[in-house]
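Quick notes on the structure that follows.
A single protein chain has been omitted from the complex, and every remaining protein chain is retained in its original position.
We just call them A and B in the order they show up, numbering each chain from 1.
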Amino acid sequence: MSNKAVVYINQFFGQIGGEEAADHEPEVRDGVAGAAQAIAPNFDGEVVKTVICGDNYMSSNQDKAVAKILGELEDVDFDIFFAGPAFQAGRYGNACGAIGQAVKEEFDVPVVSSMNIENPGVDMFKKHIYIFPGGHSAAKMRDDAKKMAEFGNKLLNEEGPFLAEEEGFYKRGIRHQYFLPDETPAADRAIDMLLKKLNGKEFKSELPIPEQDLVEIAPAIKDLSQAKIALVTSGGIVPVDNPDKIQSASATRWGKYNIAGEDKLKNRESNEYKTIHAGFDPAAADSDPNRVVPLDALYKYQQEGRIGEIHDYFYSTVGTGTTEGEAARMGREIAEELLDANVQAVILTST
Amino acid sequence: MVKEIERTGITVVQMANLIPVARTVGANRMVPTISIPYPLGDPKTSKEEQWEVRYHRVGVALDALETEIEEQTVFAV
Partner (left out) sequence: MKGVFILKLEIGNFHVEDIKFGDSTNFKDGILTINKDEALNVVKEDKHITDADIKIVKPGDQVRLVPVKEAIEPRYRMDEGPLFPGVTGNLQQVGDGMTMALKGTSVLVVGQHWGGFQDGLIDMAGEGAKYTYFSQLKNIVLVADTDEEFEKREQQKKNKALRWAGMRLAEYIGRTVSNQDPDEIEEYELGPITKRNSDLSELPGVVLVMQPQSQMEEDGYNDLNYGWDTNHMLPTLMHPNEVLDGAMISGSFMPCSSKWSTYDFQNFKLIKRLYEEHGETVNFLGVIMSNLNVALEQKERSAQFVANIAANLGAEAAIVAEEGYGNPDADYIACLVALEDAGVKTVGVSNEATGRDGASQPLVSLDPKADALVSTGNVSELIKLPPMDTVIGELEALARDGLSGGWEDDEELGSSVKEDGSIVMENNAMFCGDGIAGWSKKTMKEF
């Protein structure tokens, strides 16, 4: 039972043509085709299919192209997906990343690519698939393809762990704990780092500070007295029976609770609302949930005409230990509901 | 969560005690609250004082929603 790979290449490396063939619709061929040849000899197994797609077609019709390719791979038995190498070609890099991510999500197989550091596909997709540093141009085809194939072999045949610093792929922003083979305790590492820093020597922080990623500032509300405002919280305020079973930490669920016409949130003693957030003393939130979700204050503003109306529901989850991925997903789902309900603005309270 | 909501174009103001955290998480409009377990109402103070704080800070949050900004901004309470 040898390993099976599917390789994705663009129209040029698929020998269809150059720029004029960039609109080539995706097709799946049996076995090795075109530059998939560069991967095959170093891959410990068989290349069962080669996918060829025009770079323009992929960038202009991404959803369609991806759907078609995924559809054709549905009944294919394969263990790994290679995309590229894409060198410095931006559209090709984008295509490799897009199809690579989709294949990973759909089929749960490892995906390996290669791109030059200048390729915009690197920043866009390094979080989702393994991308190895590659050359500027096809002159590096053999080396880059070999690197991809060899790592693919490791992924399939070995236990791991596969560390970015050892294997060489672009950091994916995925950090896990790792037992040091030489078992150096943290205290020794701290002293070592301290002495180097004191003496002006180079040292390597175990936690390099990542760059920030901000969203575009949403416009100010022109006329608040006409606006619909919603309350959202990560303070874990829920009805006392926690009907949606939101977790007290590492939450993956959120709830929405009807407050239409209410002038405040009633507390735990009245058998209405409480907090389930495990990261702080719950007493104050239980005795008056408005301290966390200020419905009473917002209601007053509505009575005064400062705001147009309060959305019928408030949204709640728990913010401690919750992963960014889950928080982002929950944020998107809540945002969708808010858009559907024509909410213009949100007050988000956290604890 | 704040980034995902703002990404859709809905104007969001984050009320949080740990402003450095809100900033790191990427909130653009921020209003400080008074603590973590009781963001808007210190149980050690009178009901009136709690209401004052809550009403005032929510008011600042509403002001923040109406204010155009160029960069991440903490609104003074």
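Assume a residue touches a chain if its C-beta (ideal position, glycine included) is under 8 Å from a C-beta of that chain, and two chains touch if they have at least 3 such contacts.
Predicted, not measured: the structure shown is a model, and the values here were computed from it.
S.K.: For the chain not shown, which residue from A:D30, A:E105, A:D281 or A:E309 touches it across the whole complex?
M.R.: A:D281
S.K.: Write down which of A:V76, A:I117, A:L194 or A:L214 is the residue touching the left-out chain.
M.R.: A:L194
S.K.: Of the listed residues A:E105, A:E118, A:E206 or A:E336, which contacts the missing chain in the full complex?
M.R.: Once the missing chain is taken into account, the touching residue is A:E206.
S.K.: If you put the missing chain back, which residues of chain B would it touch?
M.R.: 17-21, 24-25, 32, 34-37
S.K.: Since one chain has been left out of the picture, which residues of chain A touch it in the full complex?
M.R.: On the side of chain A, residues 127, 161-165, 171-180, 183-191, 193-195, 197-198, 203, 205-207, 209-210, 245, 247-250, 252, 278-283, 320-321, 323-326 touch the unshown chain.
By our rule, only the chains that are shown with their structure count from here on.
S.K.: Please tell me the distance, in whole Å, between the geometric centres of chain A and chain B computed from their C-alpha atoms.
M.R.: It comes to 27 Å between the two C-alpha centres.
S.K.: Where on chain A is chain B touching in the complex?
M.R.: It is residues 212-222, 224, 227, 229, 232, 234-235, 279-285, 287-288, 290-292, 294, 296-298, 300-301, 306-307, 317, 327-328, 330-332, 334-336, 338-339, 343-351 of chain A that touch chain B.
S.K.: So in the complex, which bits of chain B are touching chain A?
M.R.: Per the touch definition, chain B meets chain A at residues 1-17, 22, 24, 26-28, 33, 36-43, 50-51, 54-55, 57-59, 61-62, 65-72.
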